[in-house]
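Yeah, one chain of the complex is gone here, protein chain that is, but the others are all in their spots.
A and B are the chain letters, set down in written order, and residue numbers restart from 1 in every chain.
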Amino acid sequence: MLSRAIIAAVFACELALVALSFNLGYRVIGFANFAHVEFVTVGAFIALTAADYLPLPAAALTGAVVAGLLAVVLNVSIFQKLREASVGTKMIASAGVAVGLRGVVQFVWGVDPRRFAQPTRLFAIDGAQMSLIQSVVIVTAIVSVVVFSLLLKFTRIGRNVRAVADNLTLAEARGVPTGQVLNQVWFISGAMAGLAGVLVGLDTFVRPELGISLLVPMFAAAIVGGAGSPFGAILGAALVSTASTAVVSIDFGEIFGGNSFYLGSEYKSIVAFSVLIMILAIRPSGFFGEQRGRA
Amino acid sequence: MTGVLVEALTLAAIYAVLTLSLNLQYGLTGLLNFGVSFFFAVGGYAVGVVHFHHWSPWIGIVAAPVAGAIAGILLAIPTKRLDDHYWALMTLGVAALFLAIMNNNPRIAGGDLGTYGILRIEPARLLPILAGVIAVVVVAFERIRRSQFGRVIRVAREDPILLAAIGRDLFRFRLSVLMIGGAVAAVGGVALAYWLTIVAPPVFSLDQTVIVWAMMIVGGRGNNYGSLVGALLLEAIFIGTRFLPDFGGLLTGTDYALLRILIVGASLVLVLMVRREGVVRESKVRYAPLD
Partner (left out) sequence: MLLSIDRIVKRFGAVTVLGGVSLVAAPAAVTGLIGPNGSGKTTLFDVITGFVAKDAGRVLLDGVPLDGARPHELAHRGLIRTFQVPRVARRMTLLENLMVAPARGEGESILRLFSPFHAQRIRQDEHDRLERAWRLLAALGLERHANDLAEVLSGGEMKLLSIGIALMTDPNTLLLDEPTAGVNPVLIERILKVLAAGRDEGRTTLIIEHNIAVISEICDTVYVLDVGEIIASGSPSEVRRDERVIAAYLGRRHRERKLV
């Protein structure tokens, strides 16, 4: 039971970083960026390659930074140019970018899954086993979120970001360098996604499908928490992760009588997809988002 | 050489059917359907299920467009409550869910391994059939476009509030379009199943959705002939990659496959940035003065 909880917590941390950074971006750029999950993939692969030359923490940082820079480059070269286009067009373009990025990743690193050379230290808590990696993931995620909130609250960049997120035109009128701030948001958002990628890579495999496998869970977590609410995304990630882990942990045999019957771990993804559909059907604005849905 | 050409044309024809369907939904009606692979999958799995259970293949072929229309109804219902962009994400979720359900239930159609060994129809025979299907679809869609129905759905695309102001029910028209689009796309799914002789989840992945979107956008959104051009153009590029020099063994077979997906993404973004209307612009419906 505890080991299941640990697994759920680890996935929740990974998903939270991805969804939080997605919601931050969404709040400011105004459209759902499909390429966001590819920042996750790129971060993982860059860190993997860097790990051949650098100690793991430095490699992870490299992965995050490169992902962040990539995000900025994409904004400047593509999304900025599509500023006046409709939201639908921007979404479609981001899907094209996502696919292109995945193609490049596959081209450079190949299609086979890889693993980090990692320590496999396990230690016991309350009779369950927790690996060092798992604790690293949780700690890193928590630290990142704390650093992020401090950044948002106490730095000038954070203030500017909040101003732009609330009201772009007003911020511009007040003299906030919105162009610069937008790029800063892209960087932070991309870097956090990249960091999440390193964590997922450490926890499981580094493979080109990493990003896409998180697409729907990310949307689910982001929307449950309220699209545009970075901290709501944490709640969303916790919910999605708990739900998908719980569903495969229930012994249906016990409930309905008869032999032990568990749903296979493939059902985790079904749960994530279902959560997305259900939340959109019931409450598209999520828990902390602005009231949207059809006017 | 001609064998390759016929093969390429056949695959282009299959994609043309899918692209025509998406053009009706997005190009003419403005529906951001990111789950079109759900429609293809429904058609493909109609064939797959029938084959897996050793029923008569005709059941699958007839059931496919019906299943596609029902899938269309399923996607249409949420349009009543959701903003266009949230609806787009839901279509993504539905497509993923459908595939996941197929993937995890071997008793439906083979689970993750899928069902294989479906009767292969030679390209030389499949191509004329597809050409006929395309002709029928294009004629029908052009008739729709020029009709009062076509005007209404284009107003729905341009300004849903104006549509309400002239007394039309947005939902009713979106429902019709999604049903028709679903049915046509399912037919494309059937063709795909018979072309590959395999029906399995990876066949109907998100990549397929993006490929068809790219074909529609590049070819020209809102123009039925543009959909044909887009399918032909992208398929031609795909085939072209097979004939690239291998730079002294530096590039392998898989690399060409990856090149294709890169081309899909790049062409989509490029067209959106440089010439959003696509290669073939949406043509005006003109009327001569009456005397």
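Keep in mind that, in the parts below, a contact is a pair of C-beta atoms (placed from the backbone, for glycine too) under 8 Å apart; a residue touches a chain by one contact, two chains touch by 3 or more.
Treat the numbers as computed from the prediction; the structure is a model and nothing was measured.
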**OP:** With touch as defined up top, name the shown chains that contact the chain not shown.
**Re:** B
**OP:** Could you tell which one of B:163, B:185 or B:212 touches the chain left off the display?
**Re:** B:163
Subject >> Touching residue (missing chain; options B:13, B:155 or B:186) >> reply: B:155
Original post:
Where the complex has a chain not shown, which of B:73, B:236 or B:285 is the residue touching it?
Top reply: B:285
**OP:** Tell me where the left-out chain touches chain B, residue by residue.
**Re:** 140, 143-144, 147-149, 151-152, 154-155, 157-159, 161-170, 176, 180, 222, 282, 284-287, 289-290
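Here is the rule we go by: only the chains that are shown with their structure count from here on.
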Original post:
Taking each chain's centre as the mean position of its Cα atoms, how many Å separate chain A from chain B?
Top reply: 29
Subject >> Touch list for chain B against partner chain A, complex >> reply: 30, 32, 34, 78, 80-90, 92-94, 96-97, 100-101, 103-104, 112, 206-207, 210, 213-214, 217, 254-255, 258-259, 261-262, 264-269, 272-273, 276
**OP:** Within their complex, state which residues of chain A touch chain B.
**Re:** 31-32, 78, 81-82, 85, 87-89, 91-93, 95-104, 106-107, 110-111, 212, 215-216, 219-220, 223, 264, 266-267, 269-270, 273-274, 276-277, 280-281, 284, 292-294
